[in-house]
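All protein chains of the complex are present and in place, except for one that has been dropped.
The block that comes next holds chain A.
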C-alpha cells in the first residue's frame, strides 16, 4: 500500500527508486506508467509516448517476437513500415535478431525479456518506466539497455527505474528516492565501487578556439590535449551520446580517437547537476 507519495519527475532526468521488497515499488512504477490508477490522488502531466518494461515478460503470447514488437510500435503511433523496421533494429541491438520469427511462447526467459525491452524502446518513449528490466538479460543486452537509457535521457526523456543492483547506472542517475512505509524520501545514490565503472577517453578536434559543446551527456571531464585536440573522459555508458553530440554539433567536431581508459588512471571529478524535487 502506497501513501503520501509526492514526487515530480523532470524531463531529461534518470530517476531511481529504491526500497525493500513489498514497499510497493512495482505499484508506484505502474502508476507512473499509467497502467494502474491510484485509488486516491492522481498522476499528472504524463507525456504522450509512455513505455513500460515489466520485471518478467510472460511467455504466453502467441505472436512472434518481431510481430509483437511491431504491433506495439503501431500502438505507440508508428506507421506499419516504420514499426516493423524499428522492431527489427531493436531486436538486433539487443541480440535477439535470430529469434525474430520465433513465437514469444517458445523463447527462453532471457530472450523474452529482450522482447519486453524492445517493445518499450521501439517508439522512442518520452517516459520510460523500467521495473527491474535488466533481470534475465545477458551481459551484452544489459549494457545495451544501459546505453539506450542514457540515450533516451540525453534526448530529453524521463526514465524511471527500479533494479536490485545498487550499481546499476550509478554514474547516470540524476535523482534517487527511497520508498519507506510513510512515503517517498530523497536518497543519496550509492557510492561508486572501485573498478565498477569503465571510462572512455575521446580525443577530438573542434573549431579553432572552441571548448567542448555545452550540455554533453554524462558531464565529461574536458582537458586540452596536444596539437589543438580536446580530450574528453566520460563514463562508457555515455560515450555514444557524447560522440553523437560532437558529430552533430554545428560546426561538427572531428573525432580522432576513442579508447577505453583504466579507471585508476583518469577518473574525472564527478561534476553533476542534481535536480532536486
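Convention: a residue touches a chain if its C-beta (ideal position, glycine included) is under 8 Å from a C-beta of that chain, and two chains touch if they have at least 3 such contacts; residues count from 1.
The criterion applied here is as follows: contacts and distances are computed from a predicted model.
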item: Protein that the absent chain corresponds to, by UniProt name, given "ABC transporter", "PDR/VanB family oxidoreductase", "histidine kinase" or "ATP-binding cassette domain-containing protein"; value: "ABC transporter"
item: Option from A:116, A:137 or A:216 whose C-beta touches the chain left out; value: A:116
item: Residue of A:17, A:52 or A:90 touching the missing chain in the full complex; value: A:52
item: Options A:15, A:72 or A:91, residue touching the unrepresented chain; value: A:72
item: Candidate in contact with the missing chain, chosen from A:15, A:33 or A:179; value: A:33
item: Residue, one of A:22, A:45, A:62 or A:209, that touches the chain absent here; value: A:62
item: Residue numbers in chain A that touch the chain omitted from display; value: 27, 30, 33-37, 49-58, 60-63, 67, 71-72, 74-77, 116, 119-120, 123, 129
